[in-house]
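Note that this complex is displayed minus one protein chain, with the remaining chains in position.
A and B are the chain letters, set down in written order, and residue numbers restart from 1 in every chain.
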Amino acid sequence: MGREVSESCIDSLLTEMVSTYCNRFYANKPELAARRIEAIGYQVGHQLSERYTMDRPRFSDHLEAIKFICKDFWSELFKKQIDNLKTNHRGTFVLQDNRFRWLTRMSIDQSPENGASEDTSIMADNKAVQSMHLYFPCGIIRGALSNLGIPCAVSADISNLPACSFVVRIKA
Amino acid sequence: MATTACFIIVSRNDIPIYEAEVGSAAKREDAAQLHQFILHAALDIVQDLAWTTSAMFLKAIDRFNDLVVSVYVTAGHTRFMLLHDSRNDDGIKSFFQEVHELYVKILLNPLYLPGSRITSSHFDTKVRALARKYL
């Protein structure tokens, strides 16, 4: 396999990107910040899906493409596969990662130094920061699937931390 | 080497983003136009065919006199189309595969807008070299 960099590089970069868009550029417009962060992810997903499909046959249906995201694509990005894939067979897919790397790394960074000061506002703050971070992987998934000819909307659900579920809704 | 070989790349939105006459025959403006016209006309056939197979390389999907159209469709539905008079399928396949690698490198340039014209002279030089090698 190819070149590697330290994980701190990508973590620092993502943290700084989120902070740049949320705190500096669009401090009062979280929805605009979210859209930019998602767009950055979209470009990355779009590029990588073309890259990682080079040596395989084209997908003949949606399920095949989604499975590719869960297995090969996720492994390239996180060195593990998606743990659980569910579908309602009507165009909605739920991809669950039981320990989503970017969240577990982040919650360590963000934890307050002494547990006592951990009040609800910090918790709420953390949640807000986390959901901002998640626009990036959501964008990656949407970009990858769009490139494969599957227009969709992607959202993230973190009600079961450290698990994270990505909900893919394919546009008819 | 093929005397006639016209190569184009068509984006998923049916817009040509790269063209090159790569055959050994003397370049003539009107011939180049005719070649591109034939390739564009074959797009519909590719469209229908691409959904029936998962293969990337679709050989000889269309004909025009002694010229043949072969196509390579990527996972992102970018199409590489070649109008040629040679019958060297293995060479054509290798040509497409190596152009695919070059194309992915273009696509990975963060400042390249997907679906926009490929203007890199490096890419052009490499594609012409591959044509000389394989076609």
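Throughout what follows, contacts are C-beta pairs under 8 Å (C-beta built on N, C-alpha and C of every residue); 3 or more make two chains touch, one makes a residue touch a chain.
One rule holds for everything that comes next: contacts and distances are computed from a predicted model.
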Check your understanding: Which one, "DNA-directed RNA polymerase subunit", "Trafficking protein particle complex subunit", "Molybdopterin-synthase sulfurtransferase protein" or "Armadillo repeat-containing protein 4", is the UniProt name for the chain you do not see?
Key -> "Trafficking protein particle complex subunit"
Review point. Touched by the hidden chain, which of the shown chains?
Key: A, B
Study note, to complete from the structure: The listed residue (A:Gln47, A:Gln96 or A:Ser165) that touches the chain absent from the view is A:Gln47
Check your understanding: Out of A:Arg36, A:Arg58 or A:Arg142, which touches the unshown chain?
Key -> A:Arg36
Check your understanding: Mind pulling the chain B residues that touch the left-out chain?
Key -> 105, 108-112, 119-120, 122
Check your understanding: Tell me, which residues in chain A touch the chain that this view leaves out?
Key -> 1-10, 12-17, 19-20, 25, 36, 39-41, 43-44, 47-48, 51, 76-77, 79
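Simple rule for what comes next: only the chains that are shown with their structure count from here on.
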Revision key, fill the gap. Taking each chain's centre as the mean of its CA atoms, chain A sits from chain B at a distance in Å of 35
Exercise for review: Give every residue of chain B touching chain A within the complex, in rising order.
Suggested key: 12, 50-51, 53-56, 73-78, 100-101, 104, 107-108, 110, 114
Practice item. Provide the residue numbers of chain A that touch chain B in the complex, in ascending order. Key: 43, 46-47, 49-51, 53-54, 56-60, 147-149
